[in-house]
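Take a look at the structure set out below.
Showing subunit A:
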Amino acid sequence: MRFLALIAVIITGIILIYGSVDMPDWGDPHSPASLHVSPRYIEKTMEETATPNMVTSVLADYRGYDTLGETTVIFTAGISCILILRERKRRKKRKINPKNPTNHV
Partner candidate 1 sequence: METIVSIRPLLAVLVTLVAALLIIFTGEKHRNLREFWTILASLLKFSIVISMVPFVLDGKILKYTIIALTPGVSLQFRVDQFGMFFGVLASALWILTSVYSIGYVRGLNEHAQTRYFFNFAICLSATMGIAFAGNLLTLFIFYEILTVATYPLVAHKETEEAIIGGRKYLVYTLTAGIVILFATIFIYSLTGSLDFKAGGFLLGKGSSATLTFLFVILILGFGVKAALMPMHEWLPTAMVAPTPVSALLHAVAVVKAGVFGCLRVILYVFGPVLLHKLDLWLILAYFAAFTVIVSGLYALAQDNLKRRLAFSTINNLAIIVMGASLLSPNSITGGIFHIGSHGFMKITLFFVAGAIYVKTHKENISELDGLGRQMPLTFGAFAIAAMGVAGTPPVCGFISKWYLAIGALEAKQVVFLFVLLISALLDIAYFFPIIFNAFFKSPKEPVNPHFNEAPMRMVVPLMITAIISLILGIFPNAFFNFFNLASMAAGRILGGM
Partner candidate 2 sequence: MFDLIISKYNYWIYIILMMIGFYAMIGKKNLVKKIIGMNIFQTAIILFFISTASKKGGTLPIIMHGHGAHAVKAASYINPLPHVLMLTAIVVMVSTLGVALAIVIQIYRRYNTLEENEILRLNK
C-alpha cells in the first residue's frame, strides 16, 4: 500500500515537473497571468471601486460572489461540525471495544 502510494506520488511529481518546464519564470512580469485580466484590477481599482487595496477590491467587488461562496463554505463547515459532534443526550455510546472503556474526547 505504501509502495503504491509512493509510486502514485512520484508519478504525480514527475507530471508536475514536466508541466513546470513550460511555466512562466518566477516573477516574470510578462507572464500571461500578469497581462490578461489582472491589469484591470490594478489600473482601474481606484476608478471603479474606490479602494486602494486591490485584493480587497477584487475580493469584495469584482469577484465578490466567490466571497459569498467562501462564507458559505465556512457556514457549511460550522453547521457540519455541530451536526457531527453534537451528541445525543440519552443515547447509549456504541463502543466497539468494550475492554477499554476509557473516557472519550
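As a selection rule, all candidates are chains of the complex that A comes from, given by their letters.
Observations, loosely collected:
We take it that a contact is a pair of C-beta atoms (placed from the backbone, for glycine too) under 8 Å apart; a residue touches a chain by one contact, two chains touch by 3 or more; residues count from 1.
Here the structure is a predicted model, which means the values were calculated and not measured.
Per the touch definition at the top, the candidate among 1 or 2 touching subunit A in this complex is 2. If you check the complex, the residues on subunit A that touch candidate 2 are 1-2, 5-6, 8-10, 12-13, 16-17, 20-21, 23-29, 31, 33-34, 37-39, 41-43, 45-46, 50, 52-55, 57-59, 63, 66-67, 69-71, 73-74, 76-78, 80-81, 84-85, 93-97, 100, 102, 104-105.
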